[in-house]
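For reference, the structure I am asking about is given below.
With one protein chain withheld, the remaining protein chains of the complex are depicted in position.
Up next is chain A:
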Amino acid sequence: MATKKKHTPNTQNDSWVVIAADSAIDTQKHDSGPAFVKLRNPSTDSASLYMLGSDVQLYEVKAFKEDFHSWFIGQTVQRDGRLLYITPVDPLFLILPYLMKSGKEGKFQRLDQVVMDEEFPACSRLLSCTRSLASLHHIAEEKEVGGQKFHRYSQERTMDWLKKKVERTVTALKKSNVSVGEGVKSATYVRVKQDSDANEEDYLRYAHGLISEYISGDLSKALLGHLQLPELTSPKETEPPSKKRKLSDKPVEAGEDYTKFNSADFARKPPKKMTAAQKTLAKVDKTGMKTMASFFSPKVKTENK
């Protein structure tokens, strides 16, 4: 019973299943309804979807997406089984990269000249978000000349601000019993109970990782230093270092004859079915695990600069 099923790409949807605050999507109260906007993601530097709520707050859009899900909505079926979460996000995170870029010139500048992006023209609307202007002093120095405000990026302020963010995140993590400890995680099993051995550093690192989702890689590294957390020397991703071949002037010759495998009777065998146990094993989240091969490869010397 080998039925071939084609995974056709998702066709355009005209509806989504969304969780959002009422105040964000209230179309009655305010003049401007909620609008989805594409803005530069401060962490990835590429486009991400955000929403400007009708309460003039900035929201980020995240999708819960797993394979093999669909919705039954009323009398219809929706193929796209995503669940969208629209949650508030601090607009400062998105303004920060623009300020940092202009900060390299070291001059005080007008914000509307700083927060500009040809690729994402909607970014100017970030400045009109509630709290945007009021909280700018967290990341920039201010000067007022002739009734006009000028700003300049401040690394010290930003670091202090981010540190506070991390500390607040730690509090939130503790409150919501998020498992922050190291260890192998299974895709089918998310720990609910608190690891008893999770220490303060685990929380700090986890919170730092979360905040790093909202800042650039360089800033993330700087923040690590500011939090006085040593950088972890994790083994490089999965692949073992390739063996170096010795160079010689001699013509290259095959060491072994593999041509016999090319004969017709050495046909490719169909892949074997995995047993249930193997399938479960395959689903284990292997991030952070060393490959077996890495134990047999020569150690990579870490150079101290």
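Observations on the structure shown:
Operating definition for what follows: a contact is a pair of C-beta atoms (placed from the backbone, for glycine too) under 8 Å apart; a residue touches a chain by one contact, two chains touch by 3 or more; residues count from 1.
What we mean here is this: contacts and distances are computed from a predicted model.
One chain of the complex is hidden; its UniProt record names it "Ribonuclease", one of "MIP18 family-like domain-containing protein", "2-oxoisovalerate dehydrogenase subunit beta, mitochondrial", "Ribonuclease" or "Probable cytosolic iron-sulfur protein assembly protein 1".
Contact with the omitted chain, checked across A:27, A:44 or A:177, is made by A:44. Of the options A:159, A:210, A:229 or A:284, the residue whose C-beta touches the omitted chain is A:210.
Touching the omitted chain from chain A are residues 1, 3, 5-7, 13, 16, 36, 38, 41, 43-44, 46-49, 60-68, 77, 84-85, 178, 185, 190, 206, 209-210, 212-213, 217, 237, 239, 242, 270-271, 273, 282, 285, 287.
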